[in-house]
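Notes follow once the structure below has been shown.
The complex appears here minus one protein chain, its other protein chains still in place.
Let's turn to chain A:
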Amino acid sequence: MPTVEASADLMSPLNLFLQADVVVKTVMIGLLLASVWTWAIIFTHALRLRRINRQTDRFERDFWATDDIDAFHARRSEDKLPIAVVMAAALDEWRRSTKTATVDRAGTRERLASRMNAAVAAELDRLSDRLNILATVGSVAPFVGLFGTVWGIMRSFTAIAGANNTSLAVVAPGIAEALFATAIGLFAAIPAVIAYNRLTHGLDRLEAKLSRFADRFHATLSRELEVEAVTGH
């Protein structure tokens, strides 16, 4: 049945794209690029977050198991893990604050807390880079697709009016290729929204984990300050 094959061929994504108006084509290309970008971010961030979570758990376990924090830090000094960065910031502040003869314990505690909080915030800021793109694609892509569809339908109605024929065979292809723009928009937007929520949730959990570590480490260092104060005086 050649007619059926021809109509199926007509409805293939490639043909729908090729038959579309230049504006609709531009919209489709833009949305496709947005989709590629979205998925690139999804793949990158999802894998990175998973890896970081796994390594953070292992790091934390090793950290609290160790007796010599300085040696542990020396061993993991090259580590780029957020938790390692937080630990390094705290130890750096500790060393700076305690190298003087008189140690301001309250000030040191405050500085330790703020340094670690700053480190956590900076790491999360780094990790959440480009997630805003997901949010943008998720909210804007359907509208862009809708714009392409509206434009395409306007154009096909004009063509139908010119053809003086309103049979379904004349109307359907134009509408189909116009709706294809919305389909691509939704195709880009739906994973973007899902991934944004999912990755944001993952980052929130990581932030909670880092904050817990920072508080616990802060408590440890604070205790150490008191011990040094007792032994020093």
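Methods note: a contact is a pair of C-beta atoms (placed from the backbone, for glycine too) under 8 Å apart; a residue touches a chain by one contact, two chains touch by 3 or more; residues count from 1.
In this text, contacts and distances are computed from a predicted model.
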{"item": "Name under which UniProt lists the unshown chain, selected from \"ABC transporter permease subunit\", \"Cell envelope biogenesis protein TolA\", \"RNA polymerase sigma factor\" or \"Carbon monoxide dehydrogenase\"", "value": "\"Cell envelope biogenesis protein TolA\""}
{"item": "Contacting the left-out chain in the complete assembly, out of A:F43, A:W64 or A:F143", "value": "A:F43"}
{"item": "For chain A, residues in touch with the removed chain", "value": "1, 3-5, 7-9, 11-14, 32, 35-45, 47-48"}
